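Presenting chain A:
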Amino acid sequence: MEIVELLTANNIIFVLLSMVILAGGLLSVLTEKLMHAAFYLFLTLVGIAGLYLHMNYEFLAAAQLSVYAGGILMLFIFAIVLVHRIGENSESVSCKKKGWAAIASFSGAVLVLATLFIYGNFANCPAADAFTESEVNMKLIGTTLLGTGKNQYLLPFEATGILLLACIIGALVIANKEKEEK
Partner candidate 1 sequence: MSEFILLYFVIIPLVMMGVLYLIPGEKKDLIRKTMAGGSALLVALAAYITIEFIEQRSAGATAPYLFTASKVWYEGFLNIHLSLGVDGISVAMLVLSSVITFTGSFASFAVEDKAKEYFLWFLMLSIGVFGFFISIDLFTMFLFYEVALIPMYLLIGYWGSNAKEYAAMKLTLMLMGGSAFLMVGIFGIYFMGTPDGAHTFEMVTLMESVSKNMPIEWQHIFFCLTFVGFGVLGAMFPFHTWSPDGHASAPTAVSMLHAGVLMKLGGYGCFRVAMCLMPQASADLGWIFLILTGTSVFYGAYSACVQNDLKYINAYSSVSHCGMVLFALLMMNQTAFTGAFLQMLSHGLMTALFFSLIGSIYGRTHTRDIRLMGGMMNIMPVLCVCYVIAGMASLGLPGLSGFVAEMNIFVGSFQRSVLSYEEGNWMFLIFTILACTSIVITAVYILRVVGKMLFGPIQDQHHASLSDANYFEKIAAFGLIICVAGIGMYPSLWTGILNFDLPRLVSLFADKTIVAPF
Partner candidate 2 sequence: MIPVEFYLVVSTLLFFIGVFGFIARKNLVGVLMSIELILNAVNINFVAFNRYLFPGQLEGYIYSLFVIVVAAAETAVAIAIIMNIYRRKGNETVNSIKELKN
């Protein structure tokens, strides 16, 4: 395969997105300032949303953007703002700690990638080339989420309700705390 052939739009987009994702991720864990980290995280999340879009999963991309970039990241930023006075927010991490972390993550990455590449034969999967460009329509998503049959997810859906309820109650209890102590 020649270089030119690889330079399809798809591939280029993928490479760019991946670079954004990885660079964002890397920077977000390496930067010393939390606020910057949050920003880089944002980049990553958006990049991932882009990947979803690239795979024609618009709804998912939207969800990713709204929940992650819109919701979770906001939470982070609030938290950072609340707990961190701007200007004092840099943190220096000892090299030793980074070294340990690097050992773990590097060896892990090598191992997982090696395993995947040496032994993983996803290309031989029966459906390997069944990549369809078609979108997933919303109705299908709806029935899948609320159906009771095979590969339909009513029960998890309901369960998530309880989970969310509990998390709300819990988060409230914890967050309430200061007030009560006064």
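Just so it is clear, a residue touches a chain if its C-beta (ideal position, glycine included) is under 8 Å from a C-beta of that chain, and two chains touch if they have at least 3 such contacts; residues count from 1.
On how the list was made: all candidates are chains of the complex that A comes from, given by their letters.
Please read all numbers here as calculations on a predicted model, not as lab measurements.
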Completion exercise
Complex contact for chain A, selected from 1 or 2, goes to option 2
Completion exercise
Listed in rising order, the residues of chain A that touch candidate 2 in the complex are 10-11, 14, 18, 21-22, 25-26, 28-29, 34, 37-38, 41, 44-45, 48, 51-52, 55-57, 60, 63-64, 67-68, 71-72, 75-76, 78-80, 82-83, 91-93, 97-98, 100-102, 104-106, 108-109, 112-113, 116-117, 120, 122-123, 125, 127-132, 136, 140-141, 144-145, 151, 153, 156, 160, 163-164, 167-168, 170-172, 174-175, 177-178
